[in-house]
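Quick notes on the structure that follows.
The complex appears here without one of its protein chains, the remainder shown in place.
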Amino acid sequence: MTEHPLYIAVLDGDARGARAAVEEALNAGADPQDLLSSYMIPAMDEVGKRFDDGEYFVPELLIAARAMKSGLELLRPLLAETGAKPVGTVIVGTVRGDLHDIGKNLVASMLEGGGFKVIDLGVDVAPEKFTAAINEHHPDILAMSALLTTTMPGMKTTIDVLKQDGLRDSVKIMIGGAPVTRRYATEIGADAFSESASGAVREAKSLLKL
Amino acid sequence: MTEHPLYIAVLDGDARGARAAVEEALNAGADPQDLLSSYMIPAMDEVGKRFDDGEYFVPELLIAARAMKSGLELLRPLLAETGAKPVGTVIVGTVRGDLHDIGKNLVASMLEGGGFKVIDLGVDVAPEKFTAAINEHHPDILAMSALLTTTMPGMKTTIDVLKQDGLRDSVKIMIGGAPVTRRYATEIGADAFSESASGAVREAKSLLKL
Amino acid sequence: MMTGVCERAVDLGAPDLLVEFETLPPMTVDPQLGVTITNILATILHAVQARHGIKAALRLTPNDSRDHRRPPPMRSGYYWENMLRLFAAAGAAGADMLAIESTGGKEIHDDALMNADLEGIVYALGVLAPRDMSFLWRHIVQICNDTGIVPSGDTGCGFANTAMALASQKMVPRVLAAIVRVACVPRGLVAFNEGAVGPSKDCAYEGPYFKAIAGVPISMEGRSAACAHLSPLGNIPMAACDCWSNESVQNVRLLSAPAPVVSMDQLIFDCRLMNRASLDGREASLTLRRWLEESDALLDPQAYVLKPQIVFDISQQIVLQPTPYLQTRTAVLAAVEALKQGVKHNGLTLSAIELRWLDKLATQSAALPEDEDEFIALMMRKYKDSPYIPTEYGLPCT
Partner (left out) sequence: MMTGVCERAVDLGAPDLLVEFETLPPMTVDPQLGVTITNILATILHAVQARHGIKAALRLTPNDSRDHRRPPPMRSGYYWENMLRLFAAAGAAGADMLAIESTGGKEIHDDALMNADLEGIVYALGVLAPRDMSFLWRHIVQICNDTGIVPSGDTGCGFANTAMALASQKMVPRVLAAIVRVACVPRGLVAFNEGAVGPSKDCAYEGPYFKAIAGVPISMEGRSAACAHLSPLGNIPMAACDCWSNESVQNVRLLSAPAPVVSMDQLIFDCRLMNRASLDGREASLTLRRWLEESDALLDPQAYVLKPQIVFDISQQIVLQPTPYLQTRTAVLAAVEALKQGVKHNGLTLSAIELRWLDKLATQSAALPEDEDEFIALMMRKYKDSPYIPTEYGLPCT
């Protein structure tokens, strides 16, 4: 596995190489689901592991995620044909008043690298904008972030609005950001919490029982 | 006024001198209420002022309070005869689990110096002990202290027990101690809060509209 | 909080005190709120000064709220106008100095930083930020002159300190953060060129370069700011500082006192040590400076680029360049080179992963064109879909 060009291209963050390797493999008759689960996902797992071990930095995560994504773009229509379930859809955004998007962008990229479809609502997202997006995209997960203690309460407000609108049970909710703690997540009734971007992918997968 | 031997004796913390000055003045036909309000209380006010200005330390407060008290012991029976109202009765104690009595002792001494009758329940006082003392002594004020954040909740517990027992409205409640804030006092429904021992006397007087 | 901090300063007999008030966004967006709070702080501070004879000054640092809209309009609109209002009212409200952490270019820099993309970083720091600061600081200096207060300085906080924080969290390489630090120098110089006179902002760890090049007094923070950001720069910033500072101490109660009072306490003891050493004369000051410097310098590349010798060397190269872009390019090249030499000859310790990244960044920096127009054209194409407005930086439309 670790010698397969697709695995190597994702691990090295070589987007063009990843696309080429997917094309070649498909031409040679490979099964799309097999390409994904035997090479691409293991490569991203290895990237995550290297990051956790301090051997990779975020830039290396990001280019690997982009390589993964460019390979996936070829695979996704084929996977849909074969009826394979997509990993999941996530809406991400920072809560109202919060303009800090470094962490949010990182989580979005990592989720994409993890095979999720990501709808990024950007920064300073009002609760109504979250609900509108849920109604439009029917995501599996809503992921909110906040960097400031002053904006963090926007997470609770958003969850309250979801409840009012009867949408709370239609999505899993994940939160994160510097001031956010597991305890706060429990308090406001979020389903998951992560301290780090790589942790966010793990949490998202476990929420969807993947 | 400031040249009267009674004023000087209290200010200097000379207990024997204060007693002697009271005796002499009474023999000369002075009015007990006048001795108290014209010399002794102004002297204690001056002591408090010097403390607040950094000219006196606590040891000087304490000996002045003792001088005041020894003079008062002579005056109190006479004041009672003339129907003059005593300044008030205060029950003091540290709450359950709290063994730190330096601050509590200081407040007790200062209150005595301020003319209050003080019933000191000591340290580690359970709510039931506070209620029993209230039933026995019918104080005007209950003053509780705590040094630790871990014991501070004992203040709320005590107030809750007073409410259950229907005693809450029979006393004013003052609290203090290192971790205690005005905000906490408001939250738990205390009537007053003081950061310092000299402040405690002021608060106690203002609670009783003196 | 202000009262507590001032009291501790008086208790410990500190002779001088510079208090900085950085606004929160609502206080700039609504200048009246910022003015009111400035007024309260100034009143307390001046009362302390009158009562205890301590020399005290208040620096107002309005936050740069222009990036509240994305892409940010930098030279007009609601946020800009309210910032101008707060600048104009600062003097009358009691502030003695004005500073800012300007954010021009940050909308490009944040992403470039996460991608360790030096090209984008240099575009933000060497092209966008200087153009913005030139515009912004001309206004600030004018207003300060009109209202009789001191225009002090700017900081690469939003850039280099973000990089430092990410490096502390092991998200980006430390060598990258060190390079970004040096790359923030030319943008910071723009403020001084427009008339700012210092002291520079404490969170501008690039301050020693300002001192070397512009000769202005600088504020620095180090281990005393660990409450706000953990950094590998604990002692070395003290080596060249004129004001010694903490940063964003949250007003939580510790066992002894509120955290800002605790922090003031620690600052004063640091200052006592420095003042005591300098009583022994120049040799003694230099000895303490060397100890402070050498206790950090070899343990982290971000500390290494603040070594006085390195600061002088790189500063000399920067001043030879005519424009902010070329200065920034030189800063990057010189920082890369200094780190390489440091590893080779001077005992700077870098992990294998950091060494790998130093090589990657050396390759990237070598590719920065010498021709500024060529670089700008390249970047305008690269970032044509990015959330920034070139005309707000005096650049042509895309």
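Each chain carries a letter (A, B and C) given by its place in the written order, and its residues are counted from 1.
Everything below uses one rule, namely that a residue touches a chain if its C-beta (ideal position, glycine included) is under 8 Å from a C-beta of that chain, and two chains touch if they have at least 3 such contacts.
Keep in mind that what you see is a predicted model, and the values were worked out from it rather than measured.
Student: In the whole complex, not just what's shown, which of C:222, C:301, C:342 or C:390 touches the removed chain?
Tutor: Checking each option in C:222, C:301, C:342 or C:390, the one touching the absent chain turns out to be C:222.
Student: Of C:186, C:232 or C:324, which residue touches the hidden chain?
Tutor: Within the whole complex, the residue contacting the unshown chain is C:232.
Student: Taking the entire complex into account, which one of C:76, C:287 or C:363 touches the absent chain?
Tutor: In the complete complex, the chain left out is touched by residue C:287.
Student: Of B:30, B:123 or B:161, which sits in contact with the chain we cannot see?
Tutor: B:123
Student: Can you say which of C:43, C:193 or C:256 touches the chain missing from this structure?
Tutor: Residue touching the chain left out of view: C:256.
Student: In the complete complex, the non-displayed chain touches which residues of chain B?
Tutor: 54-55, 57-59, 62-63, 99, 101-102, 105-106, 122-124, 150
Student: For chain C, enumerate the residues touching the unshown chain of the complex.
Tutor: 8, 11-13, 168, 222-224, 226-230, 232, 234-235, 248-250, 252-257, 259, 261-262, 265-266, 268-270, 272-273, 275-277, 280, 284, 287-288, 291-292, 294-296, 299
Throughout what follows, only the chains that are shown with their structure count from here on.
Student: Spelling it out: a chain qualifies if it touches chain A and also touches chain C; which chains qualify?
Tutor: Common contact partners of chain A and chain C, which must touch each of the two, are absent.
Student: At what distance in angstrom does the C-alpha mean of chain C lie from that of chain A?
Tutor: That pair's centroid distance is 34 Å.
Student: As a quick test, compute the distance in whole Å between the mean CA positions of chain A and chain B.
Tutor: The separation of the two C-alpha centroids amounts to 64 Å.
Student: Averaging over Cα atoms per chain, report the distance between chain B and chain C in Å.
Tutor: Centres of chain B and chain C (C-alpha means) sit 53 Å apart.
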